[in-house]
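The structure appears right after this line, and notes come after that.
Every protein chain except one is present and positioned as in the full complex.
For reference, chains read A and B in written order, and residue numbers begin at 1 within each chain.
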Amino acid sequence: MPVPESGAEPQTAAQTRFDHTLARDQRIEPRDWMPEGYRATLVRQIAQHAHSEIIGMQPEGEWITRAPSLRRKAILFAKVQDEAGHGLYLYSAAETLGADRADLTERLISGRQKYSSIFNYPTLSYADVGVIGWFVDGAAICNQVPLCRSSYGPYARAMVRICKEESFHQRQGYELLLTMMRGSEKQRAQVQDAVDRWWWPSLMMFGPPDGNSPNSERSMAWRIKRHSNDELRQRFVDMTVPQAERLGVTLPDPELVWNEEREVWDFGTPDWSELQRVISGDGPCNQARVERRRQAHEDGAWVREAAAAHAARQQDRQAAQDQQAAQDRQTAQTAQLKGVPA
Amino acid sequence: MVTAGTVTADARSPLQRARDAAASVLDPELPMLTLADLGVLREVGVDADGQVTASLAPTYSGCPALAEMRADLDAALRAAGFTRVEIRTVLDPPWSSDWITPEGRAKLAAGVSPRPDRPPTGRRAARCR
Partner (left out) sequence: MSDDHVYLSLAEASPEGDARWAFGTGFEDPLHGVDTALPESVDPAGLAALCLALGDDALVSAQRLAQWVTCAPELEEEVALANIGLDLLGQARLLLARAGQAEGAGRGEDQLAYFRGPEEFRNVLLAELPNGDFAHCVVRLLLFSSWRLAAFQALTAHPDPVLAAVAAKGINELAYHRDHAAQWTVRLGDGTEESRRRMLAALDELWPHLAELLDGEQQQVRAEVELTLRQVLDAAGLPVPAVPEAASGRGRAGEHTRTWPNCSPSSSRWPGRTRRRHGDRRHGVRRHGDRRHGDGRDGDRGRQVPAATRP
């Protein structure tokens, strides 16, 4: 169904083509015409996704030097590196829509653009690393699998790639927890404690309930978003409860109960005021996360400037060389015509 | 040897069956590629007593997926009906991205980056150039 721009003009041929592409569930590519609202919504969504990958490196990255075994260290190091790669990939996808990466970074640092609320929570033990793999990557995958069929080509393809890598991370996280649950009393307690702290924030990753999600309808009409927040949240719960049972942990929700009729797990209501507070900057780590990103960006300015200066100088040198080479050829040709040695 | 539950007779030799099973195992980190595509599956052999030995070359020293690769390969061979399985790791000669098959390269190239003018962004993609 076509979504008219506010103050809509008469339907153009380009708009018609756009609408038909969406209706046939096909892809919009960078070279295609698209409504400004579509483009802007995508830029915001993709940018936020990219920012989340980058900020997400912080809570996990701080545990690399303190991993409890060399194998765990390698796994975590690789995971965090993957996340940087995902961020880069997504920024590139945003650039195909005309966004500028430096500008997006500015928006993140100034707070004008957001990142996933989940990364505003602290990692207090190594069990948190496992639980992040299990819950947060799990939730991200639930969110992202449907986005593999998102209408915008570069975004959909990025989702396919990212999902595959994240499913490996989720597996690694779960495996870490399985190992800890088969370990000492202290390790099991650490896992349960991490579960208790990360469960509700993970449910909140899917955003506010459908009734309170104003942008969702447009995004769904444009097929940028394929399922509602509540639908995805339910999927995540249904997927995770059996995993929790295999692990031997309790999910901290007294209202979690199997609904025989609908064949889903009914669950309690997240504290939406907490989500609101965290989104608006009042979570445990918001300031630290953004500050860290800002610091790295500023500290790196001289490096980026030097790289640019060097590249420019290289270009000039190359241009000068090319010009000289062309002159030399000209001189040689002229000499040849005159029968004179150059 | 036949897995319980296999109904149709398998006309392949045990060696072929082992090779097919091993070659089809997906890379845990880049599941669009098989171990064969990646060039890490070095050798598969079945001895006279029916024991399968498969050799893997780790891609790079820090590869965190080696344990998973070994486990997946082991599981695939057991699912193919072999009860005695040995997975060897071969450090020498060292794996190089030259060993990636043309099919593997094609799969990697698909969706490598939205910006063809920029280098590949992922860890594996960067290694497998």
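As a convention for this text, a contact is a pair of C-beta atoms (placed from the backbone, for glycine too) under 8 Å apart; a residue touches a chain by one contact, two chains touch by 3 or more.
Source: prediction; values computed, not measured.
Enquirer: Which listed residue, A:Ile28, A:Cys163, A:Ala194 or A:Ile224, touches the chain dropped from view?
Expert: A:Cys163
Enquirer: Give the residue, chosen from A:Gln48, A:Thr96 or A:Ser125, that touches the chain omitted from the document.
Expert: Considering all chains, including the one not shown, the answer is A:Ser125.
Enquirer: Extract the touching residues of chain B with respect to the undisplayed chain.
Expert: Those residues of chain B that touch the unshown chain are 31, 56, 58, 60-64, 66-68, 70-72, 74-75, 79, 86-96, 119, 121, 123, 126-127.
Enquirer: Would you write out the residues of chain A that touch the absent chain, in ascending order?
Expert: 54, 57-58, 61, 63-71, 73-74, 77-78, 80-81, 84-85, 87-88, 91, 125-126, 138, 141-142, 145-146, 148-149, 160, 163-164, 167, 170, 175, 178-179, 182-184, 186-188, 235, 238-239, 241-243, 245-251, 253-254, 256-258, 260, 265, 292-293, 295-296, 299-307, 309-311, 313
Everything that follows uses one rule, which is that only the chains that are shown with their structure count from here on.
Enquirer: Calculate how many whole Å lie between the centre of chain A and the centre of chain B, each centre taken as the average of the chain's C-alpha atoms.
Expert: So the centre of chain A lies 29 Å away from the centre of chain B.
Enquirer: Show me the residue ranges of chain B that touch chain A in the complex, using the header's touch definition.
Expert: Those in contact with chain A are residues 28-32, 62-65, 67-68, 111, 113-115, 118, 121-123, 125.
Enquirer: Taking the touch rule as given, give the residues of chain A at its contact with chain B in the complex, in rising order.
Expert: 71, 74-75, 77-78, 81-82, 85-86, 88-89, 92-93, 95-96, 154, 157-158, 160-161, 164-165, 167-168, 171-172
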